[in-house]
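Right, one structure below, let's go through it.
Take a look at chain A:
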Amino acid sequence: MSPTLAAALEGAAKIAFVWACVLGAVLPNLIWVERRMAGFIQDRPGPNRVGPFGLFQAVADILKLLLKEDVVPMYADRLLHTVAPLILLVPAMTTFAVIPFGSTIHLFGRDISLVIADVNIGILYVFALTSVGVYGLVLAGWSSNSKYALLGGLRSSAQVISYELAMGIAAISVFLAAGSLRLQRVVEYQASGTFLGFLPLWNCFPQAVGCLIFIVSAYAETNRVPFDLPEAEAELVAGYHTEYSAFRFGMFFMAEYLNLIAASAMMATLYFGGWSLPYLHLTGIFGSLASIAVFAAKTGFFIFLFVWVRWTLPRFRFDQLMNLGWKVFLPLSLLNLLWTGALVLWGVI
Partner candidate 1 sequence: MPAFSGQLVVFGFASFFALAFAVLMVVQRTPVRSVLSLVVTFFGLSVLAVLLAAPFIAALQIFVYAGAILVLFLFVIMLLNLKEEAADEDDRPVQRTLGLLVALALGGLLAGATLRAPAPPRGMPSLSSIPSPDEIPALGRLLFSDYLLAFEALSLLLLVAAVGALLLSKRKFE
Partner candidate 2 sequence: MKQLWLIPVLPLAGFLLNGLVALVASSSRAEKESGADHPLAPLPYAQRLFHGVVGVGSVGLAAVLSFAALVPYVLSSLHAPEGLAPVVQKVYTWMVAGDYSVDVAFRLDALSALMLSFVTFVGTLIHVYSVGYMQKDEGYGRYFSYLNLFMFAMLMLVLADNLPLLFVGWEGVGLCSYLLIGYSYDKDFAAAAGKKAFIANRVGDFGMVLGIFGVFALFGTADFSFVDLARRQALAGGAPLGVYAVCVLLFLGACGKSAQVPLYVWLPDAMAGPTPVSALIHAATMVTAGVYLVARCSALFVLAPDALTLVAWIGAGTAIFAATIGLAQNDIKKVLAYSTVSQLGYMFLACGVGAFSAGIFHVFTHAFFKACLFLGSGSVIMSMHHEQDMRRMGGLAARIPHTFRTMLVATLAIAGIFPLAGFFSKDMILGSAAASGHWALYAVGLFTAGLTAFYMFRLVSMTFFGKARSGDHGQGEHAHKSPATMTVPLWILAALSVVAGLVGVPAALGGSDRIGRFLGASVAHPEIHEMSHGLEIGLMLLSLGVAVTGLAWAWRWYGKADGPAEAVSPQAHAFYEKAGALGRLVANKWNVDEGIEVLVLSPFWKIGTFLWRGFDALFIDGIANASAFLVELAGDLLRFFTTGHVRNYALAFTLGVAVFLVYVWVR
């Protein structure tokens, strides 16, 4: 079979696998997990009717959203109002293309790198897509022709732009250490040695500050609590998706969770060694499979963290948000970059 065809097949297989995992497994459970967790934290049972432990709650929700009437406000810009959720959803779904979910596996006499497309601009790709995703919010806010929505859109755009900066600079220092933009390479680098002799060479150790900034910024980027000002129900009803209902709303819902998953995956990849385990080298087919499991576990943890934070912390005020982004994170991320550069220069990492 010709190499091109093989490559095509291989890519298709990977895509199928990833989508299966994300949409089929993670997403529904995530909805369930969040709601149960909310119940747990708020000391109430949470959804437990549909199926055992309410496990099918997600399915029910989706069905409901699918079946509800789809209202488009009279004075809304119909086209954009329709397009907006898609604009949000598509990037969120394509982000996974560059995230390595496992080490290289040997199958059918081929070395298959467990990442859909290990492009040399990996992280930039992710950033590009996320930055495009914001259009979804902004347009949703603008097109539905309602002041709450508009405000939500405004907020989201300002917020995303602001935190992209800090996030990007924090990420840059990661690549400064790894010496490449390829995420696969980043993971390999983190698996390659130790920091200060005993710690794993995960970026979260030498770049603790950067790691923190990245995580917090990710929360802001995904409009999650404590930075969910675009949909601050207390002030803006439901922010940018005030005027959305039924499956359009569902798309926003999905997109948010997909972004959340992607963000968690990124955190795991960039700062916590991705699919690698500290101190021991995974080899062989089973090693590869194990690496996938490891990656899944790490990602899961961060997803859990998202949920945990959401039900724990109060919301920021907008000016606080901006101050944090511009006056704290930006300088800190620059310092972090400097620090990392110094470390690289002195050969510490």
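Just so we're on the same page, a residue touches a chain if its C-beta (ideal position, glycine included) is under 8 Å from a C-beta of that chain, and two chains touch if they have at least 3 such contacts; residues count from 1.
Quick note on selection: all candidates are chains of the complex that A comes from, given by their letters.
Predicted, not measured: the structure shown is a model, and the values here were computed from it.
S.K.: For chain A, choose the touching candidate in this complex from 1 or 2.
M.R.: Candidate touching the shown chain: 1.
S.K.: Which bits of chain A are touching candidate 1 when the two form their complex?
M.R.: It comes out as residues 4, 77, 80, 119-121, 124-125, 127-132, 134-135, 138-139, 141-143, 150, 153-154, 157-158, 160-161, 164, 179-181.
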